[in-house]
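One chain of protein is taken out of this complex; the other chains stay put.
Every chain is named by a letter (A and B) in the order it is written, and numbering of its residues begins at 1.
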Amino acid sequence: MPELFHRKLERSAIGFVLAIIAAASVGGIVEIAPLFTIDETVEEAPDMRVYTPLELAGRNIYVREGCYACHSQMIRTLRDEVERYGPYSLAVESKYDRPMLWGSKRTGPDLARIGGKYSDAWHVAHLINPRDVVPESNMPAYGFLGRTALRTDELADHLRVQKTLGVPYTDEMVENAARDAYGQAAPDSDFAAGVTERYGDATEMSAFDGVATQLTEMDALVAYLQVLGRLTEAAYQNTVAPQEAPDPND
Amino acid sequence: MAIEERDSVTGRETTGHEWNGIKELDTPIPRGVLMFLIVTHIWAIAWWFFVPAWPLGTTYTKGLLGVDQKTTVEAQIVAAREERAAITRRLESEPYDTILADEQLMTVVRGAGRQLFGDNCAACHGTDGRGRAGYPDLTDDDWLWGGGPELIEQTMRVGINSRHSDSRIAMMPAFGRDGMLEREQVRNVATYVYSLSNPDYSTEQNVATIEAGREVFAANCASCHGDNAAGNRDMGAPNLTDDRWVYGGDLQTIINSVHGGREGHMPTWDERLTTTDMRTLALYVHDLGRRQP
């Protein structure tokens, strides 16, 4: 009889502890471990780029400000989401994301494919005061980002740790992290050339906050927003998503 | 063995233990609970059979239905697209004039266009399309590049100063900042431009400034904005004689425009929206303007 056994268990604190650990461990192990062993969990995407140091810094600002509290970055496999936001998100698209920022609440719209949707100037104006451009908005104003210089002295450490964790940054990228952050936001400067060399021609070079002579947190955050959804084309391939390059004859 | 006792309210026996006054009854688990447990288990097991459920090392059970959320949603999208095909085909292939004349089709355009505009364009041009400083009003009849549906579609497809390779280029030089004009000249030409839409401003005391400005304008601006400043749609140069402004028509803003130049950025929608969506929007925007008095 189970009760008899249970009565025994109730008399041993250690036994009870072990039983709880046993009962509670199964679920997590069965659900988490296979995500590392089943290959198709994360799709192949040979064109996948890494975040540039500036984009990574911007991502960290996004993390710091808790934007995930209002914005998801995960387009679900539902028709209305695909039709509104673009192709559903793939696991590979957040392969280098630590932490993932899929979010759990959409007070504001999904941002998984926001990159390229608006101009830098719009983002800057919107972040300084959302209600200047979208009167209906309840998003907070982030004017201080434009007034705060971006810290670049630790960027190399950031890249180094990411590299340790398996993100394919090269030593050269780590060494030039701070330089490349400047370069990306000052396309006409001497620092710029190295950025595309290391991170590819698809890298967006721009004076994101409108001023090339100073590097602010605004630069970084806008650079990050502009790369969202654009690290790989994988989501647009082999899918019927309407955003597939349109063919006028079909 | 502890002594079991009977609870007077329920008539049940206790388990015989007591913790600081708390006792427990030995009531058996109600039938309903067990039934409920069985039902939920059957329900769960059924799901495990039919859809992907259990991991098996390097793979997982695919389920008898062979479904997967990705293929499911794609099938739904294809089906929905087929359902809409009749309308879509007309929107995509029929000349704009035909569609504009077809009230029924225009009702569709207004419905779909409103949502597309709200999700893609309203951030800049406002939910009502009336724009705001830096973002042109799309409801009036004053156009930078032209308000016919074909032209609007083209503007959307390539964008303005966008990253699209065929982008429309709208470049108003920074005459003051880049030293092409003196401070004084900037002021003069701005005053002249201001007077175009504010005839009252041409008072005696201003007339000299305005005249000086007129000369500056002829030498520097007319090439883009036209001799009479009525604008040039080939270059996206706005009409400076009316009271509709992209950036603003007060004297100071005009000075700013001339001093610092302007280079508005309208993104390309080529990769983001389908041809149908773009044509729908072109019609919608065109229609917005038409409805305005």
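Following the convention adopted for this analysis, a contact is a pair of C-beta atoms (placed from the backbone, for glycine too) under 8 Å apart; a residue touches a chain by one contact, two chains touch by 3 or more.
To be clear about the criterion, contacts and distances are computed from a predicted model.
Colleague: Identify the UniProt protein name of the omitted chain, choosing among "cytochrome-c oxidase", "NitT/TauT family transport system permease protein", "Amino acid adenylation domain-containing protein" or "4Fe-4S ferredoxin iron-sulfur binding domain protein".
Modeller: Hidden chain identified via UniProt as "cytochrome-c oxidase".
Colleague: Which listed residue, B:119, B:140 or B:242, touches the chain dropped from view?
Modeller: The one listed residue touching the chain not shown is B:119.
Colleague: Kindly note down the residues of chain A that lie in touch with the hidden chain.
Modeller: 2-3, 6-7, 10-11, 13-14, 16-17, 20-21, 23-28, 30-32, 35-36, 38, 40-42, 60, 62-70, 72, 74, 76-81, 83-84, 88-109, 130-131, 134, 136-144, 154, 157-158, 160-162, 164-166
Colleague: Even though one chain is hidden, which residues of chain B still touch it in the full complex?
Modeller: So the residues of chain B touching the unseen chain are 1-2, 7, 9-10, 14-15, 17-30, 33, 36-37, 40-41, 43-44, 47-48, 51-55, 60-61, 68-69, 80, 83-84, 87, 108, 111-112, 114-119, 122, 127.
Here, only the chains that are shown with their structure count from here on.
Colleague: Cα centroid separation between chain A and chain B, in whole Å?
Modeller: Distance between chain centres: 21 Å.
Colleague: Inside the complex, what are the residues of chain A that reach chain B?
Modeller: Per the touch definition, chain A meets chain B at residues 30-31, 33-34, 37-39, 77-79, 82-84, 86, 88, 109, 116-122, 125-126, 132-136, 239-243, 245-246, 248.
Colleague: Residue numbers of chain B touching chain A in their complex, please.
Modeller: 55, 57-60, 69-70, 72-74, 76-78, 80-81, 92, 119-120, 122-124, 126-127, 132, 134-135, 163, 265-267, 271-275, 277
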